[in-house]
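I have a structure I would like to understand better, so I am pasting it below and will then ask my questions one at a time.
As you look at this complex, bear in mind that one protein chain is not there, while each of the others sits in place.
Now for chain A:
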Amino acid sequence: MTIGDVGERDETGKAPPEAGRARLERARRGRLVAGVCRGLADHLGIDVLVVRGAFVLLTVASGIGVAAYGAFWVLVGSTPPPDAVAGESAADPPRRDWRQLLAYTAVAAGLSMLTWGAGFAEAALWPFVAGAIGAAILWQQADRDQRERWVLPLRQRWWRTLLGLLLVVGGTGGFVVRNVDAAQARSVVIAMLVIATGVAVIVTPWAVRLWQDLEAERNERVRSQERAELAAHIHDSVLHTLTLIQRNAQDTAEVQRLARSQERTLRAWLYQPKPEEGGTFASVVKDVTGEVEDAHGVQIEVVVVGDCPLDDRVGAIVQAAREAMVNAAKYSGTKSVSVFAEVEGDEVTIFVRDRGKGFDLEGVPADRMGVRGSIIGRMERNGGTATVRTAPGEGTEVRLEITRQ
């Protein structure tokens, strides 16, 4: 009953900004009560266990430990809270492990009892001290293990704590039974139980509140990570594009291109569950469409129905479609193109259509490679067909068909 009931938690007050590493501050991270011991240990560069042990001994010996602790608590400021958004994900949030605290309390309580309690044989003292210290170390070990898997459900932790309590009580009881006679042993065990129950009663509401705070902190951390990720993405893409748009405000075509390409990226990020690796017909058609949009400053409305894996022929039809899109972008005189691609069984069909000025197919000079070579020729070489439907003033539609291998 020494440290445990000193207080509940410190105020998350404002502290002066961090000045130096070894500055004496009450630690937020890894604290048990108010972070005094941890802070002292960090400041002095010694193991926190030693500092805590010292406080426990001081308390047991004369009660001055509590007073000293209280003085430190009041006089020493706490470390500033970590920056939530920039906080490294691996860092533990400030929290207390009240079970470790329980262990120290148990040690202190046991020592007090042995020191002040009447009728103990001198010989019983040291095994008991050893047992208590052993138990404390065990507690600490269990705690470290626990720390790695601290996402385990609350209930399980309660069970472990209960088990730990029983072990401590039973262990010390066993020592006492072995070293003192039966009548005394019984009263000691009862005293232990009473103390343990008292500690539990005092600690439970506090622990529950700590747990709730902890959960809240953890949720907040998850949220802030999501926000940070979103912010990072928006920064890398959208803000960057907006800057470029401002810089190119006079160049309408460039502004449109930037906006379109950003829109596409954002859409892909928002609505596509995961990028398809390797590439399928549908994804390649969309990629190609995007490239043509960017390169030629047109708007292409693309609709893809069905999908299939890529092979040489599928690749060929997509390339031919690309050429048709480029032609539409360059020569049709309109800024919007429709692309419809469909896979139905083994048949792959792509339509590329514009409502531009159209042209006289017969009048195309023989040296114009675009239509004859890149579209019709390519399709025929791969066993497919290409049909161009156009007339001056009627727009152009290129229909590409191929059967998959």
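Keep this in mind: a contact is a pair of C-beta atoms (placed from the backbone, for glycine too) under 8 Å apart; a residue touches a chain by one contact, two chains touch by 3 or more; residues count from 1.
One rule holds for everything that comes next: contacts and distances are computed from a predicted model.
Only one of "Cytochrome c oxidase cbb3-type subunit 3", "Phosphonate-transporting ATPase", "DNA-binding response regulator" or "ABC transporter permease" fits the UniProt record of the hidden chain, and that name is "DNA-binding response regulator".
Between the chain not shown and the residues A:D47, A:E215, A:D251 or A:E301, the one that touches is A:E301.
By the touch rule set out above, chain A reaches the unshown chain at residues 267, 271-273, 276, 282-283, 286, 299, 301-307, 338, 340, 342, 344, 351, 353, 355, 397.
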